[in-house]
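The other protein chains are all here in position, but one chain of the complex has been omitted.
Labels for the chains are A, B and C, by order of writing; each one numbers its residues from 1.
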């Protein structure tokens, strides 16, 4: 059994991880930490866990927890993990971090989009945990930078077009619709029911922090610098991301070429489902699951491809991918504990 | 492995059953029937099943399916099963019926609230599949009448108060709030998004068909005739029922008496979670699960108890309870395939 | 023109009042106060007011504002107005208070359900601003206690049954479903989109502060002490209250008697619409308007009446009724500025 600690277990991503860990056949949950709820039963904070887990919340003492766990999931508010991580923690355990601190390889880019980096010394060894891309490195990693939600959706939807050299690399636009849970459980007036319900808005236009993360990964795929336009849009639903991705096709590229590019890259990937021709993803079909659904249409009038990529921001966009990383790190079948059918309607 | 046929697999309840059957370790799904989708892949009708099940929809030929299955789940539109069921079907297989035809023991009461009964000869042997009440009979039954959603919620919330003789049996009022999926997937203007969203309404007031079903079961519990007021209320959410149940307390009844009544009746029931004193159920904590959450408050000013009972109308209110019945019928642990943690928020 | 000050204009109720005041033909808005937004354009806080109003938010200095206005609407957080109100303010202006401080005539009852009362000296002269009941007193009042939202809905739905002596006065139960805006715009985790969406819950069961307010008014109507059970239930929509009201009928009371009771009391009331026989209110038909829709069914099996009453919690349940009070106080047609058609769907 893998001894697991969940640091920051009472946020939405932490809680969704807990949901899957509780039923994971190879996992023994040793610690759930939540500084705001120390001493309280986890199942009192989240009554959906009633009869499932008797654990109490403990303080986020990483040094201590590291000594007793084989792996830590750190699902702390932005940047906090970077301030807590030490060499001795990584000597004692392996860490899968939900935050952004170790996702970008260039600390200058990080500090341009975020704040000062608290532990840049760990950036180099950190492995970007996009499972479908980096399996081999993930296996032996001590530190995983678990990808962001918009980023996983955008990268996976766009990469085959670049890898197969089908599009003008300067023409990529990602318009990414997201449910409200991506904003987390913190108090924020804009996320009150009456403010977010019955509303759609674009936010952080031309400035969202997921932009450089998408660009870096797409640059690796393309083998040349990629710069994109990325627009997140908030829509009134609990979960789910659906991105519409636009790119200009190179001359002579056909629908069959595009289909082949997706098939070549993802044909063997369990958690990626390619839409049947004529159909496109809808966010409801991935809600609650670790799947990414991807489809596309060619707009022959403008010679563009419009790809549609959809995932659950809390699962493949956070907790599910983190667990998929753990499965890879510990030599398990990637699907272990992750292969439920999404309920519908839900 | 239990050979299973799902008749009417493309309604919401049928689909939610499929979600659980697909991952049930002791089940082999032989048939999914759906007259509207014959020959179509089930996973095309419900893309959330992509990569989970390769089966095609077949016609609802019960006689044929019965010969090849150990158990049939019939999730057909109102009353339809009663017109199709025959002695030879029941010779060949066991049937768990989602409809109302065999829930009421008195055919006259049935015909007063519903239409003419098409196969009254099966009423007597049918077992009312409220698992927590009828386990022993369910074990050996050929025909299970799977309870309704409002009814399961109302009966379970009220029964201990009657069993322990704590309330005036004429004073029971059940005000039962339900999400929209209870109305099914049929075309109905009132269930269009723009009609049901941002709206609350009471419907079929003083005339809903779940009324006699609740009354019959509560009558068994009380040992004397029970007549109730039952009001269903439609609220804008996909899933979930939350009932507020009112009753006048008999003289001298204390909060402790009530707590003891619930504990006595449900203390050993896995799928019933009694709320901690001072807390009450919310429908979000049972969404997607087979749990029923029950709590109560005493209103000392009026000497009433207000019990609150909540479940997921498609799970414990339909497909989950059906599967729980199957587990009992085939000697499995009741929780098999049913014990997932509800995701939240979802 | 009536010179108006709105104190606490940036809460949901204050903002909905502003929406109506801005287009009111007899009103000149002199002040909008909002301590959190002093110096900011009101139309920046609420961009729906863009091009409609150029005013800046000013501090809630009641003494000053009172001198320059004919009437003040005070829409401040619970109890705050009571701490600010003075004799000199009431010498200079008239006050319509959205809070609870002056709604209950017995200060002991107030302090039992709320906190210590900061200005009990004004309770006696305050007029309870339920327009349909107290028009004559409202005309000349200096201080109006504008009724609560659940209370207006519950009182209006129940009163005719008591006035015509049709029901057992001890049997009244009000189960009142409300949208989320009733909780206001303050930061509250339970009101985050992901917490309130797709959820239904009863709250403050057997202890909600609107209980004594309903009881006091119904006591006046009945001419004898009324005690009720009142249960508020939160449902996932922005606006609207729909109450189901239960009461045991006295012997021999007929449906016609009940219809006559409602007609007698409300037949001439513009803002009360009695449902056609066979139909019942739905909250969507009153959303955004000052109407209260009321209907009923007789449950002959239990000899109960189930009345359904519905209003918009921010309009007839707060800002609309406040404006109706102002119209009465200043001798205007009650409908002035209040008579828009509700958009649907909205």
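One rule holds in what follows: contacts are C-beta pairs under 8 Å (C-beta built on N, C-alpha and C of every residue); 3 or more make two chains touch, one makes a residue touch a chain.
Keep in mind it's a predicted model, so treat the numbers as computed, not measured.
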Original post:
For the chain left off this view, which of B:76, B:127 or B:196 is in contact with it?
Top reply: B:196
Subject >> Residue touching the undisplayed chain, where the options are B:12, B:73 or B:230 >> reply: B:12
Original post:
Given the contact definition stated above, which residue among A:40, A:67, A:139 or A:201 touches the chain not shown here?
Top reply: A:201
Original post:
Given the full complex, what residues of chain C touch the hidden partner chain?
Top reply: 12, 15-16, 18-19, 22-23, 44, 46-52, 181, 198, 238-239, 270, 273, 276, 279, 282, 284-289, 291, 293, 314, 339-346
Original post:
Considering the entire assembly, which residues of chain B contact the chain that has been omitted?
Top reply: 12, 180-181, 185, 187-189, 191-198, 236-238
Subject >> Chain not shown, touching residues in chain A >> reply: 170, 173, 175, 177, 179, 194-195, 197-203, 205-207, 227-229, 231, 233, 235-240, 242, 244, 246, 280-284, 287, 297-302, 304, 306, 308, 310, 345-346
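Here is the rule we use: only the chains that are shown with their structure count from here on.
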Original post:
Which pairing of chains accounts for the highest number of C-beta contacts?
Top reply: B-C
Original post:
From the C-alpha centre of chain B to that of chain C, how far is it in Å?
Top reply: 38
Original post:
Where does chain B touch two or more other chains at once, residue-wise?
Top reply: 198, 238-239, 282, 284, 287, 345-346
